[in-house]
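Right, one structure below, let's go through it.
Excluded from the complex is one protein chain; the other protein chains are retained at their positions.
Naming follows writing order (A, B and C), and every chain is counted from residue 1.
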Amino acid sequence: MKITVLAFASLAEAWGRKAAVMSFEKNPLTVADVLEAVCGDRSELARYRAILLLSRNGEFAKPDTPLQDGDEVAMFPPVSGGIN
Amino acid sequence: MKITVLAFASLAEAWGRKAAVMSFEKNPLTVADVLEAVCGDRSELARYRAILLLSRNGEFAKPDTPLQDGDEVAMFPPVSGGIN
Amino acid sequence: MVALVNERIDREALVCCLRQDSDGAIVTFDGVTRNHSRGKAVLYLVYEAYESMALKQMYELRDQARQRWPITDMALIHRLGRLEIGESSVFVAVTSPHRRAAFEACQFGIDTLKRDVPIWKKEFYADGEAWIEGQE
Partner (left out) sequence: MVALVNERIDREALVCCLRQDSDGAIVTFDGVTRNHSRGKAVLYLVYEAYESMALKQMYELRDQARQRWPITDMALIHRLGRLEIGESSVFVAVTSPHRRAAFEACQFGIDTLKRDVPIWKKEFYADGEAWIEGQE
């Protein structure tokens, strides 16, 4: 399965890229599997695991959201928010 | 005592004028005396007696507000208000 | 800025004048003349004010807003005379470091202005005209 993975803002900087197409053998595949593949053993991404938001094809998703071939998964920090 | 009397909007139309300088012998003089002098026996102004707003020198006033020579008294309908 | 004007209200110029570099929020209210009122087609309108008293009250209103909310500034502009449909009759703008105060102060500004400030509106129809008074 090919999944397009996107990252934004500080997460993209920590990851070192904004987008990648990744191939997975696992089936069924979930958002958590993609997250694991990206963040797995990278300490610079570890701090994001608890706070990042996830989406599948432009809709908010959870770790257990199932994926299909060609899906777009995005990982991003909480948005800038409401202080202003 | 000379008092400048102003009227606005429909009240000015009913009165037939927007401003007049009126002389009064009475002393002490109140806003009510001016109102009586303007509206007294004019049936076309009678309907305003209960609803009109009064001011003395640009501040809201009551019928018993005392007046001094040279004061400006205004009589006007409730403002257009808050529907919009 | 507090003003009664006879010409078109220039929103953009007002907002630009008002804003400072510490402001993060600008909330504006623009009251526009409508083509219908109480079921009748309106052709145009005329606004009349007790100008000296209206200005005094508008300044007081702005000062009250500045005391109640941590805003930078408030502009209150009302147009007088004849207005065509779709023109702005009143414009309130509030600048503030943060948005909540700007929204609250702007709403207070227009609500109080409409309720208290001696300005009256006359609507002109195909078959007549009417002062709109006491419509709270």
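Convention: a contact is a pair of C-beta atoms (placed from the backbone, for glycine too) under 8 Å apart; a residue touches a chain by one contact, two chains touch by 3 or more.
None of these values were measured; they are calculated from a predicted model.
Only one of C:6, C:22 or C:67 touches the absent chain when the whole complex is considered: C:22.
Counting the whole complex, the residues of subunit A in touch with the unshown chain are 6, 8-10, 13, 51, 53, 55, 58-59, 74, 76-84.
If you put the missing chain back, the residues of subunit C touching it would be 11-12, 15, 19, 21-36, 85-86, 97, 99, 102-103, 106-107, 110.
Convention: only the chains that are shown with their structure count from here on.
Centroid to centroid, with C-alpha atoms defining each point, subunit B and subunit C lie 26 Å apart.
Centre-to-centre, using mean CA coordinates, subunit A is 73 Å away from subunit B.
Centroid to centroid, with C-alpha atoms defining each point, subunit A and subunit C lie 48 Å apart.
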